[in-house]
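All protein chains but one are shown at their positions in the complex.
Read from first to last, the chains carry the letters A, B and C; within each, the first residue is number 1.
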Amino acid sequence: MATTANFTAERENYLNTEYGARSWLLTTDHKRIALLYLVSITFFFFVGGFFALMIRLELLTPAGDLVLADTYNKLFTMHGQIMVFFFLIPSIPATLGNFLVPMMIGAKDLAFPRINLLSWYLYIIAGTLMMHCVLTGGVDTGWTFYTPYSTAFSNTKVIEAGLAIFINGFSSILTGLNFVVTIHRMRAPGMTWSRLPLFIWSTYATSVIFLLGTPVIAITLLLVVFERAFHLGIFDPNRGGDPLLFQHLFWFYSHPAVYIMILPAMGVVSEIVPCFSRKRVFGYNFVAMSSIAIAVFGFLVWAHHLFVAGISLYSALIFSALSYLVAVPSAIKVFNWTATMYKGSVTFSTPMLYAFGFIGLFTIGGLTGLFLAALGIDVHVHDTYFVIAHFHYIMVGGAVMGFLGGMHFWWPKISGKLYPEAWGRLAAAIVFIGFNLTFFPQFILGYMGMPRRYWQYPPEFQVLNVLSTAGSTILAVGYLLPMIYFTWSLRYGKPAGDNPWGASGLEWQTSSPPTTFNFDETPIVTREAYDYENMPLPEEVSLER
Amino acid sequence: MSSQNSEHSDHVLPSGLYWGIWFTLIVLTLVTAWVANIDLGRLNTVVALVIATGKAIVVVLFFMHVKYTSEKLTKVVVFSAIFFLLILLALSMADYATRLMS
Amino acid sequence: MFDNFPLWPTQASTYAANVDLLYIFLVLLSLFICAAIFITIFVFATKYRRRHGRLPEHIEGSTILEVTWSIIPLGIFLVIFVWGAVIYFQERTPPQGATEVYVVGKQWMWKLQHQEGVREINELHIPVGHDIKLIMTSQDVIHSFFVPAFRIKQDVLPGRYATAWFRATKPGTYHLFCSQYCGSQHSGMIGQIVVMEPAEYQAWLTAGGAFGSLASNGAALFAQLGCPTCHQSESQGRGPSLAGVYGKPVLLEDGRTVTADENYIRESIMSPSAKVVSGFKPIMPVFQGLVNEEELNELVAYVKSLNQLPTGAAGSTLMASPGTQSQEPKE
Partner (left out) sequence: MSDSPIALEHHDPNLQHHFVNAEQQRQASSLGMWLFLATELMFFGGMFCAYLIYRYSYPVEFGVGSRTLNLPLGAANTAVLICSSLTVALAIRATQMAKRTLAVVLLLLTMVFGLTFLVIKGFEWKEKYEKHHIPGASFQLSAEDMKGVNVDPQNMQDFQQRTQTFYSLYFAMTGLHALHMIIGVGLFLYLTYATWKGRYTPEYYTPLENGGLYWHFVDIVWIYLFPLLYLIDRNLQK
């Protein structure tokens, strides 16, 4: 193994077949497009992260003393828009998904490689427009674009931001379309639905949401743009419209969008936990079906964001009840991951640490979701820091932990190099501690009654805000570390070998980095997924200790 | 093997069928425009929507070949798209329709 | 130290205790579930950590277990749903005979009017133990009326009325927040609810408000004329903040310093460009002929009243820490 690994650098792979900007910018190789996405979303992650740090610094003291109120409003708006639309939504699907979906099912590429490239370009066009908007004044509506503030009152660049997200929507739609078609049509012989890796199941569920939800936000934001630009009266009550209709349409997409972010992360964890427990995942069918159930039920719960907005009492009751339905498949997943470790052979490698972190933080995020779905409590905590803490536990504690876990798990495959394991574990610990310190105090703040989007606040909230700001700086260090040692490993990292974790997926049966068409011959699948009982233990991992 | 599965060769529909569909659609258009001028109360909307749905079904089944496709997946896609559209319409309408009750 | 570090909001309405009870139930439930999951993971991960010579066991899954851990949570969720819904239903159905208060939200203040005709800004005086029904609307964007101590919150939309109700149980002064983002001074759109003993409240009411009718009428007029658009509380506006300005020296644009007495305030209203405050542009409209003498007196009285902190009438005096009261316009 070690001897073959020495030759990996010289072997032909998708990274060294062609060089030069042209070979990257006009590529139709799903792996190269995945790397293009990786670089772009990392950029937006740090832009959004910078805004987050500014927000936290402003909130260090009760008075609004670091930035002006208007600047603060732009900061949280653009933090939200960039993180949601330009980082979280494309994060796992467009990078790891793009890289892994064809390989995991034994295909040479996605069904529509050129459309795949087109969706990256759409993302870049949208991102450029967004950055132009940021740099020339920004937008201050909150990422939710609530009308009539966004259509009739804000004097910032709402149209530009709206169009950026509109265009970005097409990027998501095309990615989702590509995945669904690929998973249906391109599976290798023997790769039946019951043998699909769980990451594929969750990506499939995510893609369904992309396809059915994204068009609705696209048309909604387009109507906002029309209303602002051409003075149509659709959402503005002064022109005969109804602002609650906007909220309905907005959340019809934006609630399922939460599942766009969390489902792929769940898929990543479903890959990592069996691998580092050396065991078949517990209750494969239930974990797979719960992904689909989350995607479908996710479309039935949107108005739980509107409990105090003025919707009817009866529809509030319906949506509250439906909201609890989503919690069941989420709970099933957590229980199954836990049960997978039972009588396994567990190692604490970096990806596994992120998986532990994910399970812990997602559990807390999910449980606090129960608070918010309970009507009586939602009235009190709606639009407070409780909500902020809850969705950061899901989106950052869940989705970003999943993303980082997946990056560590598949980095040897993507780059052909090993990252320094000790640094990996350290970063995982820092992220976990920093995250909890940042966001746990916000639950208490929220129940105390501190509203969200406040530039200044009553002094009694200060201690908890200071804790949160302190945590955010630790978190920032935790996020910078992997970027540094990943880059370092590209040059100095030890060659990884084809399958350093001894993992079972098809993607591990090809070389690291893979060749342009992934497999020298189309693989024929004869085994179940996560067939770890019949896999030898990997050498590298055991050498590590 | 693959040529037998294909829709290409074995589903060339007679042109008379297409003309028949066209005739039906034109007649239904005239009917819906005519019925709209008769006072049926609330039924006007219902009739208009029933006729429109009838026309849409005919187009989907014959012009878009869904009736003849061997591919179940196409039908699944069509049904799930309509299903989720109805969820959007029904659940948001549920709010508006019950607002006055409370 | 701990005055500044409370961990639980005050319970000051009949509704608050119900909400807190469900909240405590959920916190305990969450602690239990978290503990169960985390301990299980910890035990599994350490007990079954990789050791030489021990191979993992082949386990497919268990349908019985899956069904169990689906049904039991579903049952618990049902209980939470019903419990939460009951509280919500109570909150959404105002009792008969509640005292009505009209609320108008606008960028960035709350205007409240009692049935008796007394008007208040960013402040609501109410008697303890009475049902109060708020009838609310907005002049511009969506706001949200949020009183944490009462555990109530209701979005206030333009073009329609929204209602909320509460019965205060404890005299005191409580925060009123706008919790729906509404623009620049969203975080300045705050005020207070003053809950008084009924007798005290009657006295306040007959006096026409706590600070005499002059100042409160002036406050209303100040709002009505649109002054707060520029004269915001945190000197963010196009005009200087008026909080605490009365009786203080004021540096003018031409370098002179004058004392902000009644005459200066009056002159600044009637012919604003005469003595412009340093750092501001002479953009204020002339109000000569727009306000009569009585109204002018009310306005002056109102500006004077802004010195008697914490009346809160001009906005966010609650929030500002001493270091930020400076009159310097921010860059």
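Keep this in mind: a residue touches a chain if its C-beta (ideal position, glycine included) is under 8 Å from a C-beta of that chain, and two chains touch if they have at least 3 such contacts.
Bear in mind that the values here come from a model prediction, so they are computed numbers and not experimental data.
Contacts of the undisplayed chain with visible chains (whole complex): A, B.
Among A:L96, A:V180 or A:I474, only A:V180 touches the chain left out of the display.
For chain B, the residues touching the chain absent from view are 1-2, 5-6, 8-9, 12-13, 15, 18-19, 21-22, 25-26, 29-30, 32-33, 36-40, 44-45, 48-49, 51-52, 55-56, 59-60, 62-64, 71, 73-74, 77-78, 80-82, 84-85, 88-89, 92-93, 96-97. Along chain A, the points of touch with the absent chain fall at residues 107-109, 111-113, 115, 173, 177-178, 180-182, 184-187, 189, 211-216, 218-220, 222-223, 226-227, 230-234, 238-242, 245, 248-249, 252, 517, 522.
Following the convention adopted for this analysis, only the chains that are shown with their structure count from here on.
Taking the CA centroid of chain C as reference, the farthest chain centroid is that of B. Each chain gets one centre point, the mean of its Cα atoms, and the points for chain A and chain B are 37 Å apart. Taking each chain's centre as the average of its CA atoms, chain A and chain C sit 34 Å apart.
In whole angstrom, the spacing between the mean C-alpha positions of chain B and chain C is 51.
Shared contact sites, meaning residues of chain C that touch two or more other chains, fall at 92. Contact of a single residue of chain B with at least two other chains is seen at positions 102. On chain C, the positions that touch chain A within their shared complex are 3-9, 18-19, 22-23, 26, 29-30, 33-34, 37-38, 40-41, 44-45, 48-51, 54-62, 65-66, 69-70, 73-74, 77-78, 80-81, 83-92, 107, 140-142, 144, 146, 148-149, 151-155, 157-160, 162, 175, 177-188, 234, 236, 316, 318-321, 323-324, 330.
On the side of chain A, the complex with chain B involves touching residues 184, 212, 216, 244-245, 248-249, 252, 299-300, 302-303, 306, 311-315, 318-319. By the touch criterion stated above, chain B contacts chain A in their complex at residues 73, 80-81, 84, 87-88, 91-92, 94-96, 98-99, 101-102.
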